[in-house]
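Below: one structure in structure tokens.
Showing just some of the chains, left in place.
We call the chains A and B, going by the order they appear; numbering starts again at 1 in every chain.
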């Protein structure tokens, strides 16, 4: 099972709406499937050009390691070189900070991940969780 | 000048609608800005997981070289090693076949590119041009 394009669109739209409501800086949001492959992405006007890579890195690392961004950050805080090594293992596509959010089905199986970037990592998470909830799914940030 | 997210959304939706109308295989569509950076992307359900890379490669090569996919294909047909070298120069992100479409403003300045993949290259182009036209822009395929 993976997230449908329809749900991915809802997640992205509602994440961006939440960002506008909170008056955050321009956000970029990616939705990856359970294998870490890009399903949908949007970058708001005014965001810096390289935001796709950050959004992807937050979500891709979450999928590859089975750990959301906050757990990756905790590991990086205590053993930075390990998360740096993970970035090497996964070809530069691991960004170990909050904003990488896992999505699970009712049995707890990971069905995809969302990556949000643009404001503070904590605000990125709030917006992303709102988007995931709007699609009827539960996020693990 | 670059394409707004609003226009990018229109381009993607209308490209996908055209694909459904033509009964094409599931499509994937990326919109890049004038610097070749990802603005928006959607992959239809049923498409193979790696379609982001192909869509990006069609559009990114078009931006980097200032040549749409059909011109790249013509060059590849007569001098394959040159386009293969371009693929190396741009880190594997050049896919020299139709489906990479440049977008220009009224003065002819390139403001972005669209990459479409999923059906035959020629059908990918028809769908992409329909999407670009629906956003009030002119595509150079």
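Quick note on the criterion: contacts are C-beta pairs under 8 Å (C-beta built on N, C-alpha and C of every residue); 3 or more make two chains touch, one makes a residue touch a chain.
This is a predicted model, so every value here is computed, not measured.
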Looking at 2 placed copies, how big is the full complex in copies?
4
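In the analysis below, only the chains that are shown with their structure count from here on.
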How many angstrom lie between the centres of subunit A and subunit B, each centre taken as the mean Cα position?
25
For a test of understanding, state which residues of subunit A touch subunit B in their complex under the given definition.
4-5, 8-9, 33, 35, 37-45, 49-50, 52
